[in-house]
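Apart from one protein chain that is not included, each protein chain of the complex appears where it belongs.
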Amino acid sequence: MAQLAAAEPLVVTRVAASRRSLAARLWSQPSGRAGLVILAIMVLAGLASLAGLVPDNPDAQNPAATLRGPSAAHLFGTDQYGRDVLSRVMAGTVLSLQTALLAVAICAVLGTLGGVAAGYFGGVISSVVTSIADLLFAIPSILLALAIVSGLGAGWQNTAIAVGISYTPIFIRVVRGPVLAIRNADYVKAAQVLGFSRRRILFRHVLPGVGGILAVQVTLALGWAVLIEASLDFLGLGPPPPAATLGLMVSDGTNIAGIAWWSLAFPAIAVVLLVLGFTLTGDGLRDALDPSTANS
Amino acid sequence: MSAPAEQPAGLPGTGAPVPAATVPAAPVPAATVLAATGLVKVYPPAGRAGQPSIALAGVSLNLTEGACLGVVGESGCGKSTLARLLVGLERPTAGSVLLQGQPVTSFRRPELARHLQLVSQDPFSSLNPRLTVASALTEVLLVHRRVPGKKEAAARVAELLDMVSLGPQFASRLPHEMSGGQAQRVAIARALAAQPKILILDEPTSALDVSVRAGIVNLLARLRAELALSYLFISHDMAVIRQLSDQIGVMYAGRFVERGPWQSVMSSPLHPYTRALLTAVPEPRPDGSLLDSADHIAHDAPDTSQVQVAASARTGCPYFPRCPIRIDKCLTDDPPLEVVTGAHEAACYRAGLAVESSGGVPVESGSPPVERA
Partner (left out) sequence: MTDRNGTAASPVLAIRDLSVGLKTRTGITELVRSVSLDIRPGERVGLVGESGSGKSLTMLAVMGLLASPVCVTGGSVTLGSTELVGAPDRQLRALRGSEIAMVYQDPMTSLDPLQRVGEQIAEGLRAHGTSRSEAGERTLAALAEVQLPDPHRLARTYPHELSGGMRQRVMIAAALAGNPRLLLADEPTTALDVTIQRQILSLVARIQRARNLAVLWVTHDLGVAAQFVQRLAVMYAGRMVEVGPTAAVFSAPQHPYTAALLAAVPSTTGERSALGQIPGSPPEPGSFPPGCSFASRCRQARQGCTQTEPALEEREGGVAAACFVPPAEWQP
C-alpha cells in the first residue's frame, strides 16, 4: 500500500513572519494555487451532494439502464446496477472528505499534544511519548484497521479512527522537532531572562512557531487519509455495499473495467484529485511559509 | 546631550554630531551591585569516552554601581558561560552569584528580571521573529507592570525607541524588516523596558558592521550615563572593551588572569596572555607592527579553543604551554589572582616581567617586575 511522502518531517523552525496574509502567500505559489482550485472543485461537488443537488439518487438502481457509457443523461455513465456514476462519485467524495477530516482531527490533536509535551518537557515524558509513537509506527495501518473494524464494526467513523491512530506518530514526530528546536532558540532564552512565566513562553513564544508546520502537516495528512481510507474501502474494510464509497467503486470497477471503463475511471480520478489537491496545497503552504520565499 | 567629542587629530570631520561624552571618570567607591564568588561550571563529558570540560574554573568578580566591567577573552575562555550563570540561565556547579547581597537563586525569575537583563550577540536570534517591536516591548512592560495598562504602554514604547535613537515608525516593524544595528537597538530597548539597573552584554557588537558597531557603543555609553546603569560587557574585541570599560578583566581557561583599571591593563599589562592579546590586535594604523616581529608564541602551541583541559589533567598554570616566561613552578602550581599594584591584579608568578627578546617583541610593562615565590 503506497504511503505518501507526507511522512517526511519538516524542519522549518524559523517560519517567516510576513506582512502578506497566509492566503495571499499561498495563492502566489503555483502549487498552492493549483491545489486550492482542485480542492475547491471537489469540495463543491461534495457539498452539492450533501444538499441533494445530484443528477440522480446515488442509490437508485435501474436495471434497465445498466452499464451505459457516459451520455447526456448520465455524464459519468451507469454502473452494473444502473446507478448513476456521477452521483455516486459525488456522494463518495463527501464520505472521503468527512472520513479524512475526522481522521486528521484525531491524529492532529493527539499528535500535537504528544509532540508538544515531548519537545517542551523533554526527559521522561519525551521518552514515553516517542516510545508510543514508535509502537504505533510499527503497526501497519491495514492491520490496525482490521483490528478496529473487527472490534467496532464497519462504518466510516471507525475507518476514520483507524486512519487517525495510525497517523498520530507522524504528527508527534513532526511537532516534536520544531518544538524542541524553538525551545532552545535564543529568543526563548531571552524570554526566560526577561522573566516570563513558563506558560507564557510556551503559548506566546514556542507554539506560534509551530503553527505553520502544523498547518502544512494537517493538509498533507488529509491527502494521506483520503488515500488510506480509499484503500481500506477497496479491501472491504470500510462501510459495506451498497455504500457509495470511492474505494468500493474502484474495487467493483476493476472487475468490469473491460466492459465499462467509466465505472473504474471516474471514481479513481476522484481519489486522485482529492489526494492531489491536498498534497499540492500542502506543498504550496510549505513553500509559502519558507522564510526564503516569504517576502518574494 | 553633551558637546560633541573631539575626533582623533589628522582625520577630517565625519558624519552627524557625535552624541556621547567620554565615559565619566571612575566613580567614588560605590556599592557592589553584582558579585560572584568562586564560580565553577563543569559540563559532563560529550561522548562516552570524553572528559568533563571545565568551562569556569573559579571566577569571582565585583560589579559596583554605575561601573562597567569589561570582560575580554578568546574562544573557550568561558566568558559566555559566565554570562549565562550571571543571568540565571544555568546554575553553577559551585560558587554563588549575589545580587544586592542576596543570592541570585533566592530571587524569583520575574523579580530577577527587574534587576538584571541580558543583551546577546545576534539580535535576529534573540528577538522573536513573529513579534513586532511594539508587541515585544509591550509584553515586557505589561509583565513587569512598568505601565498601568496598554494605552500607557504605547507611549512608553515610543519613549524607549527614542532612548535607543529609533524613530516611532519602528514600533510596527518585524525583526527581519530591520538592519542588524536597528535590531540590536530594539534588543537593548527590550532589555531596558524591564528597567533593570544592571545589563549583561554578551558580545553585543560582534555581529555588526564597523560603522554600526560605533553607533551601538556610543549608545551604550550614553545610556549608562543617563540611566545610571552598571554593565558587564563581554567581548573578544579589546578595542571595543577599552572604549566602554572602567575596569577590564582578561579571561583565559575559565578564570580571570588579569584584572584592573582600564588604563593600567591596556598600557601596562601584567600577564603574558594579556600582552599577547594586545600585541595581536591589529591596530588600524599602517605601522607594520603586526607583521614585523617574529611570533613569540610557539607555532605549535595549542589554540585557545583547545584550552578547556580535562578535569583530571589540570595542574599548574593553564597558560603554561604558550607562555614565553614560564618557570618550573608554573607547571605544578596554579598562580592565584592577586593584587600586584594598586587595584591591578594578575595571576602570574612573574607578573610584569618583560619578555626576553628572542627576536620577539620586547614588551615592557610599566610597573617593576614582581617576583613571587
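The first chain written gets the first letter, and so on, giving A and B; residue counts start at 1 in each chain.
Methods note: contacts are C-beta pairs under 8 Å (C-beta built on N, C-alpha and C of every residue); 3 or more make two chains touch, one makes a residue touch a chain.
Keep in mind that this is a model prediction, so the values were computed, not measured.
A.B. asks: Give me the visible chains that the unshown chain touches, in label order.
C.D. replies: Looking at the complete complex, the unshown chain comes into contact with B.
A.B. asks: Quick one: which of B:116, B:133, B:214 or B:353 touches the chain that's been left out?
C.D. replies: Only one of B:116, B:133, B:214 or B:353 touches the chain omitted from view, namely B:214.
A.B. asks: I'm checking contacts with the chain that's been left out. Which of B:181, B:196, B:318 or B:335 qualifies?
C.D. replies: Spelled out, the listed residue whose C-beta touches the missing chain is B:181.
A.B. asks: With the full complex in mind, choose from B:34, B:54, B:67 or B:276 the residue touching the hidden chain.
C.D. replies: B:276
A.B. asks: I'm checking contacts with the chain that's been left out. Which of B:98, B:147 or B:239 qualifies?
C.D. replies: B:239
A.B. asks: By the contact criterion defined above, which parts of subunit B meet the unshown chain? Give residue numbers in ascending order.
C.D. replies: 4-8, 10-16, 18-23, 74-75, 179-182, 209-215, 217-218, 221, 236, 238-240, 242-243, 266-267, 276-291, 294-295, 297, 299-300, 302-306
Note that in this section only the chains that are shown with their structure count from here on.
A.B. asks: What whole-number Å value describes the gap between the mean CA coordinates of subunit A and subunit B?
C.D. replies: That gives a centre separation of 53 Å.
A.B. asks: Inside the complex, what are the residues of subunit B that reach subunit A?
C.D. replies: 87-89, 109-114, 117-118, 120, 122, 125-131, 139-140, 143-144, 174, 176, 187, 190-191, 194
A.B. asks: For the complex, which residues does subunit A have touching subunit B?
C.D. replies: Touching subunit B from subunit A are residues 14, 16-17, 19, 185-187, 189-197, 200, 204-205, 208-209, 291, 295.
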